[in-house]
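Missing here: one protein chain of the complex. Every other protein chain is in place.
Labels run A, B and C following the written order; every chain starts at residue 1.
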Amino acid sequence: MMTALDSPPLGLVLADIVHSHRPRSEAGSVPAGIPHLSSPPFDRFGIAVATTSGDVFSAGDADLPFSIQSISKVFTLAMALSADDPGRLWSRVLREPSGTSFNSLVQLEVEHGIPRNPFINSGALVVTDHLMERFPDAAGHVLQFLRVQAGQHSGQGPFIDEVAAGNELANSSRNLALAHFLKNFGNLHRSAEAVVENYVRQCSIMMSCVEMAKAGLFLARGGHGANGPVVSRSEAKRIGSIMLTCGMYDAAGEFAYRVGLPGKSGVGGGILVIVPGECAICVWSPRLDSKGNSLAGSAALADLSDRTGWSVF
Amino acid sequence: MMTALDSPPLGLVLADIVHSHRPRSEAGSVPAGIPHLSSPPFDRFGIAVATTSGDVFSAGDADLPFSIQSISKVFTLAMALSADDPGRLWSRVLREPSGTSFNSLVQLEVEHGIPRNPFINSGALVVTDHLMERFPDAAGHVLQFLRVQAGQHSGQGPFIDEVAAGNELANSSRNLALAHFLKNFGNLHRSAEAVVENYVRQCSIMMSCVEMAKAGLFLARGGHGANGPVVSRSEAKRIGSIMLTCGMYDAAGEFAYRVGLPGKSGVGGGILVIVPGECAICVWSPRLDSKGNSLAGSAALADLSDRTGWSVF
Amino acid sequence: MMTALDSPPLGLVLADIVHSHRPRSEAGSVPAGIPHLSSPPFDRFGIAVATTSGDVFSAGDADLPFSIQSISKVFTLAMALSADDPGRLWSRVLREPSGTSFNSLVQLEVEHGIPRNPFINSGALVVTDHLMERFPDAAGHVLQFLRVQAGQHSGQGPFIDEVAAGNELANSSRNLALAHFLKNFGNLHRSAEAVVENYVRQCSIMMSCVEMAKAGLFLARGGHGANGPVVSRSEAKRIGSIMLTCGMYDAAGEFAYRVGLPGKSGVGGGILVIVPGECAICVWSPRLDSKGNSLAGSAALADLSDRTGWSVF
Partner (left out) sequence: MMTALDSPPLGLVLADIVHSHRPRSEAGSVPAGIPHLSSPPFDRFGIAVATTSGDVFSAGDADLPFSIQSISKVFTLAMALSADDPGRLWSRVLREPSGTSFNSLVQLEVEHGIPRNPFINSGALVVTDHLMERFPDAAGHVLQFLRVQAGQHSGQGPFIDEVAAGNELANSSRNLALAHFLKNFGNLHRSAEAVVENYVRQCSIMMSCVEMAKAGLFLARGGHGANGPVVSRSEAKRIGSIMLTCGMYDAAGEFAYRVGLPGKSGVGGGILVIVPGECAICVWSPRLDSKGNSLAGSAALADLSDRTGWSVF
């Protein structure tokens, strides 16, 4: 399925991808009312690939930190599965595509408080709540994991943008509504406020494409991270399947169709993609399409998939 | 990604799968009100694997014909893409998971007559309508394709159960409702009655696991069928992505999670699964789970995936 | 509750209503794709009041025939209740406001084929189907009733615009979808095609404001029509309650709030209103508001209610 990396070398491919896809105009949009997400210039574009053989290739603005937003859900899920018997979590959240916009309360009502998957907001709140049983400072636990995987021995590395987190927390009525609604169905154990705070702080983690690609590599390596197993091989495969079917908001099918790889996007403009057995890829460009996925990032990944033959299909 | 087939040989594995998964009791259900789908004994169980290297392995009731029902949607889609500029079809049907039960009219209303994917009934009706532009006898065209791929030089091979088709046609109010509704939105070009008739006849095709595995093999071979290209490599990959995200009714995510392979099920109890680059698998057992997928068949495929390591993740 | 008719005399009030509310510009809209509904000039405006004491007052274009469209549902319902044990009909259709747009299939799916009330299209199809058990030519039966009530001893009187009916029938995919969907749930006994044809022909009845006010008078008289009882007093009250809660598409609450009287509108621009014990009112002006109710007609009725004190509240 995976073709070997032929010439040209990957570094050159990435440089060319940057050349082709770095935005030249302010196409797309930024999330309304979130100042720190609209501050990066529209022409920011970075890409990084961390391979299972230990190499890291990158191009463009691959060392600039960006707000990972919903990409954090992949790592919170992995931490929750790692910390506990996976079966307990899977009784609280399904694994089906949502088929509606990512914030919808409708599904939650119809399915009596069981979110359809861990990547819609309600599902992510349940996963955070679950992780908090073992690690009340869930956001700090996720951050620590990311720092270790990204191999930051010195310098900055992944960090929480506390100012941004504070701003988002002051505007998290919708997530508070979801959390109280989950509590109403008995599917939230901690206080709604505490869970939303942890959730918002995870989403406010800042890291670069290079760091993100390294942090996600364990999913391309059967669950094996920088310092040993993170999740079992079986759970790693399953996280991949959830990424493929649910990782791109309401464009999961389109992304699977165009790119053919498990991915997870965030409204900060980042996308993490896994090529099982081969590599983890992170692309970042801040402006979004109508579904909330990075406009230039999605196009770049489709291009990269065509050039390299990387696809699970 | 794909591990090589180690010992034991695949033939023995399949025999053991049959031994383990052939139903011993009347668990599960059969579709209400469709006599010919409830007639096979509950303990029917067959499995077949057709490999890209040209071998066919099978076990159990792999030579008994069964009603392929919605598995036909894979082939009608391939025929429609093969017969025409794919872009024209994709303007009439989306590629997103539906997130609701497979017959729902709700989605169609919300999205103004554009079905979410080609595998929900409304989407399949649009695909059939599209194919009928070139081949008014769409069902016959699909049947002919299946016969050629299954390599039936003599004997019976795939055929349409005309009695069953007649019965289903007399009870197709829901599909007629969908067809008229599509027409109301301008997304059906032929008469509602003609499209539903073609659709029902495709679903009434009878074939065996061995024939189905051979017929589906082109999807594991980059679109290359028994007698040459059926669809382009790119479209073959895309059909696979649609199978993975939408192929198992409202259990697509769960199937991707447990089995990790593109699949398409039918309420006749059959499931077609593709291992890209490796093989096509067909399993059949008539009794269904609550989502409408073969109960024993799904379990067998999860088991087979575990034993062989076949998974796209 | 009802105040007596003080001076000025009702005839003058109506003349002034016409003066105030006859449209001076092409505000509002007409239904797309129905030629005969968009043909009347935008400034057509008529109003008629038939009182329980036997008088008829009218002003403006009150003698011009218009297409009654959904107002017919009131009479089909009365005929169905008159022809049969009411309990049998009420087991097939509810009496609750719909809370969604008048054509929605969603509710039907959620409530398993039982329409929420007799005035949404699905409900009206069930009522027509019910009436057809006794009167296969349901549309003719309704027409005959209207002619008798309107007291047309000579001249034209209510008639079916057969050309318009034919055109609408050729564009009734949505109603055919609803009918097949009802049949799928076992809640349609005749063929979908026959029921839709009868339904469309009833909607294509042409009559004037004066005729309509006289035809609706039985509802202001406890069910007692021109030639004797049409429905029981109890059923007459109940038809009034359904008109008040469900008669104005998705603006029933707003109409009850502004006008305070049971009413039923049609997309032909007519509205029939009942003042229990006092009179029946019909207003007509062809251009519609965003909910499908006559723009000038609704405003005129609110004005008339304010001037006369007519309100059930």
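Just so we're on the same page, a contact is a pair of C-beta atoms (placed from the backbone, for glycine too) under 8 Å apart; a residue touches a chain by one contact, two chains touch by 3 or more.
Keep in mind it's a predicted model, so treat the numbers as computed, not measured.
Participant: May I ask you to name the displayed chains that the omitted chain touches in the full complex?
Facilitator: Touch partners of the hidden chain, whole complex considered, are A, C.
Participant: Touching the hidden chain in the complete assembly: which of A:Phe57, A:Phe181 or A:Trp310 does that?
Facilitator: Considering all chains, including the one not shown, the answer is A:Phe181.
Participant: In the whole complex, not just what's shown, which of C:Gly240, C:Gly268 or C:Gly292 touches the removed chain?
Facilitator: In the complete complex, the chain left out is touched by residue C:Gly240.
Participant: Touching the absent chain: which residues on chain A qualify?
Facilitator: Residues of chain A in contact with the hidden chain: 104-106, 109, 173-174, 176-181, 183-184, 192.
Participant: So which bits of chain C touch the chain we can't see?
Facilitator: Counting over the whole complex, chain C touches the hidden chain at residues 1-2, 94-100, 107, 116-117, 236-238, 240-242, 244-246, 250-254, 256-257, 260, 262, 276-277, 311-313.
Here, only the chains that are shown with their structure count from here on.
Participant: Which other chains touch chain B while also touching chain C?
Facilitator: none
Participant: If I average the Cα coordinates per chain and compare with the overall Cα mean, which chain comes out closest?
Facilitator: That would be chain B.
Participant: Taking the mean of the C-alpha atoms as each chain's centre, how many Å separate chain B from chain C?
Facilitator: 48
Participant: Distance-wise, how many Å sit between the C-alpha centres of chain A and chain C, to the nearest whole number?
Facilitator: 55
Participant: Could you please state the distance in Å, as a whole number, between where the Cα atoms of chain A are centred and where those of chain B are centred?
Facilitator: 32
Participant: Which chain C residues sit where two or more other chains touch them?
Facilitator: If we look for residues of chain C contacting two or more partner chains, we find none.
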